[in-house]
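And now, chain A:
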Amino acid sequence: MLRALLTGGAGIAVPGVLSGCARRAEVGGGIGPATAVPGGTVIWGKSAEAIALDPPKSNLGSSWDLIQVIYDPLVELDDNLNVVPALAQSWQTPSPTEYVFSLRPDAVFSHGRPLTADDVVETFRRHLDPENPTSFASFIGGPSTTVSKLDDRTVRFRLAAPSRTFLSALSAASAVILPMKEIDAGGLDPTTEMLGTGPFLVQSHEQDQRWVLVRNPHAWRSPAADRLVIPIMPDVNSRIAALGNGSIDIADFDQPDAPLLLSSIPNLAVRVQQCTDFFVLTLNACGATPFADPRVRQAIACGIDREKIRRVALADAGEVTGVVSAAFPGAIPSSLRRDPDRARSLLAEAGHPNLRFEIIYGATAGDTVGGAITQIIQQSLAEIGVTVVATQLEEGVLNQRAWVSVPAQMDATVTYYAAFGGPLMAMRNWSPQLAPFAVGFQQKDPHLTELITQAWQAEGGVVTEAARRAAEAIEQQANTIPLVTKPVVVAYRSDRVTAKISGLDGNVDPMRHVEALSRTHVGGR
Partner candidate 1 sequence: MAGEIFGRARVTIELAVLGGLFTVVPGVALGLLGGVSARRRGSATATRLVNVLFLSLPEILLGGLLVFVITTYVVPFTVGVWPSLVDDPAGNLAAAVPPALVLSTFGIGVVMATTRRAVGTVLDEPYVRATEIRGLPVLTTYRHHLWRNIAAPVLTVFGIYLAYLLGGAAIVENLFALNGLGSYLINAADQRDYPAVQGVVLAAAAAFVVINMLIDVLYGVIDPRVGRRGAA
Partner candidate 2 sequence: MAEPPLVELDDVSFAYSQGSAWARVRTPVLESFSLQIAPGEMIGLVGESGSGKSTVGKLCLGLMRPESGQVRFTGTPMRRQRPGTLSVVLQHPQTSLNPRLTVERSVAEPLALARADRTGRRERVLQILEQVGLDPSFAQRYPAQLSGGQRQRVSIARALVTEPRFVLFDEAVSALDVSVQAQIINLIRSLQDVHRFGAIFISHDLRATRYVADRIIVLQAGAIVDEGSAHRFYEPAKHEYTRKLQLASDI
């Protein structure tokens, strides 16, 4: 027995021994003034591999952030989501349906050929192909929009109707300008190769391992660093550990908890980036389901405690949102309020007092937010007598069931909508006519589509009367219920690199100021 006691004793003694060790957080100490040093390599631990590389067809946020490092769009967003020049140095609006862009003279693709108006025209012809328009096309007016070259540096867009989404849509990752001459000649396959006007060009890539980018010698906006190495690190703990031991300099996190998790690492700058993307609860109202009855959907909308979702599932990091993402300055506030009594009476009225349904959500590696939101919804709906079964599904299965099948093979799902750079852009998701992916679960409502189209065409600021009417109608329909915004956390080692992180983002582009990333010389020693 003695030996057993001794072994047990050793176990108890271990923490005692360790208390003699210094804690890691206390080591390192203060740092002197930091100065940016040009050149060198910066390492970005990226949370997900970019797999959809062809910009017009790419529909994955995890590809957009890389696309936006390699390519440039005509216009981009500043830190307040205003549209500012990028490849287009200026533009005129001769009429509400006409835009004329002048291209930068110094924009050159990374293999040395200058950008021409033909590249722009051909890029958008791919989007607007009447036979097969891309899903992005609806933001710029659909196939009725025409694009033409006025001269080598000037491009004109003509729209069928005024569009409030047009300019901000041009800043999206899907709207970057491709080297169409090479692509049309067949020498370049945009689904496997990336060749753009952006600050970096791809030197090498090992699938699921790393990208190695080097400075684009012809870039009109030259980066501070010579190389950007991007290891793919889906595991959160790997990224945290790597930031801690210095094997990466900067990393992005989907977990709203990241600031808490990173708090023990010294010399780390942690920035919560507000994003226009927002989480939604999508109810499947197509087919013979209780959700075909608007009262049941409204009851769910009244039953959900969105403030609790923000507080608990988002760790206070995001905002409760309406149809127009709360991240936009001056967004339309949501008209939905938690009201359990009304929810219960609506359910009783509709004849579903003990409703039971299943929420499916995706299992992206490390992304626990969808599950957390689902569980909070489950808790708050339990209070109005509704039983929610939560099922985590592998991403491909979820896609098939929720977005591909018609009608959708689900009761409900928690997901997020990309809201891009224009406040009204995401509104199209409530109209199956404008957003084909919604056909399987979103009720066809010509009136609502009409309201959304009117909002898109109305003149004025964000909160036009038309936009307000559309937002209210959407929330009354309660087919897809907006919940909270989806923030992103970016952290970097302030003792090793300097970085400029935008506090507000609309295009899933945490590395928007990638050209400002540079190594740091720390003073003091």
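To be clear about the criterion, contacts are C-beta pairs under 8 Å (C-beta built on N, C-alpha and C of every residue); 3 or more make two chains touch, one makes a residue touch a chain; residues count from 1.
As a selection rule, all candidates are chains of the complex that A comes from, given by their letters.
Just so it is clear, the structure is predicted and the values come from calculations on it, not from any experiment.
In summary, of the candidates 1 or 2 that share the complex with chain A, the touching one is 1. Interface residues of chain A facing candidate 1 in the complex, by the touch rule stated above, are 1-4, 7, 18, 21-25, 27, 207-209, 234-235, 237-238, 241-242, 244-245, 247, 264, 363, 365, 394-396.
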